[in-house]
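Complex shown without one protein chain; remaining protein chains in place.
Now for chain A:
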Amino acid sequence: MLIPHPLLGLRDAQEFTYLGDASLMSPPPSDDPEALERHVHLRDNPAGLLRELWFHEQGDRSWLVVTRDTRTHEILGAELATDIRREGAR
């Protein structure tokens, strides 16, 4: 697989470490233990588009949010997690 790194271009997936669902970037408020519990333990497993976290461990150490179709492995885009998190906060 090839991942289109927003700064470095197409990179082989072997350079990356996979984490999972990008929802991990948005923990709920810490005063809601039940929501935290769901956040930590429950994941959707969609057949279709999934936004997921990949770490460019053998590269520039960026965390990326990659949009992938789980049925075809087609990758529709990759963004820096930092950018997404900052935009989300605004």
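We take it that contacts are C-beta pairs under 8 Å (C-beta built on N, C-alpha and C of every residue); 3 or more make two chains touch, one makes a residue touch a chain; residues count from 1.
The working rule: contacts and distances are computed from a predicted model.
Comparing "ABC transporter ATP-binding protein", "Chromosomal replication initiator protein DnaA", "Sarcosine oxidase subunit alpha" or "Peptide/nickel transport system permease protein" against the UniProt entry of the hidden chain yields the protein name "Sarcosine oxidase subunit alpha".
Residues 1-2, 12, 17, 19, 24-25, 27, 30-31, 33, 36-37, 39-41, 53, 55, 57, 61-63, 71-75, 80-82, 85-86, 89 of chain A touch the missing chain (whole complex, contact as defined above).
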